[in-house]
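The complex appears here minus one protein chain, its other protein chains still in place.
And now, chain A:
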Amino acid sequence: MEYVNPEGLRLDGRRPMEMRQIRAEIGSVAKADGSALFEMGNTKVIAAVYGPREVQNRSQQISDKALVRCEYSMANFSTGDRMRKPKGDRRSTEISLVIRQTMEACIMTHLMPRSQIDIFVQVLQADGGTRSACINAATLALADAGIPLRDLVTSCSAGYLNSTPLLDLNYVEDSAGGPDVTVGFLPKLDKVTLLQMDSKLSIDLFENVMQLAIEGCKAVANYIREILLENTKQLEYRRGL
């Protein structure tokens, strides 16, 4: 299968190093303390954050830092005709864990001891790269909730098909079964906080692909910063400042 044609275009018309169109919206869930909608191409994810608030289950309370919980789910309609997996399957449990660990690493939990932060992410439409979209959405929602963060953690994936590193795989490219690297990245601190890979890749190629994913993360971070800035400006405006 030809995923990149000799003219250097991918199936959807992107070049190998290009990301899909990204779009974000803050405050989609009014009831939550913070929320955001994040789109990477046709992948659409919504995140809502509650907290910091009192720990619901006292036994889980941690005396010197906040408890971070995360629940990931896929809307039943998110994949169209593809088989729906029951809630709480291994894949969702794993992704919940991945998101929780990634977010926990950038939340300044020590500032909020004995409290709890809940992150809910739901995939509304899946077209590859859901993991990355979830992390990006969660970051925006956390920022919207005003939770102190070390840095804005962002995520992007990159793969390797037809001997070409490709940024931000969509569902078709993802289904090719080639190597697929997902990176979570702290752009200010220049640190990788999440690194996952499917399939195998030789070490030098891997470095290329990972570097590409990091570039993707940086681009997402720039965009998220713009969105937040825009949002802040609007808040200022509403306050009449």
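Note that a residue touches a chain if its C-beta (ideal position, glycine included) is under 8 Å from a C-beta of that chain, and two chains touch if they have at least 3 such contacts; residues count from 1.
What we mean here is this: contacts and distances are computed from a predicted model.
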| item | value |
| --- | --- |
| Missing subunit (named according to UniProt) among the choices "Glucosamine-6-phosphate isomerase", "Exosome complex exonuclease RRP44 homolog A", "Ras-related GTP-binding protein" or "N-terminal acetyltransferase A, auxiliary subunit" | "Exosome complex exonuclease RRP44 homolog A" |
| Listed residues A:14, A:69 or A:131, member touching the removed chain | A:14 |
| Option from A:31, A:58, A:90 or A:200 whose C-beta touches the chain left out | A:200 |
| Absent chain, residues of chain A that touch it | 5-7, 9, 11-14, 17-22, 41-42, 80-81, 127, 167, 170, 172, 200-202, 205, 215, 219, 222-223 |
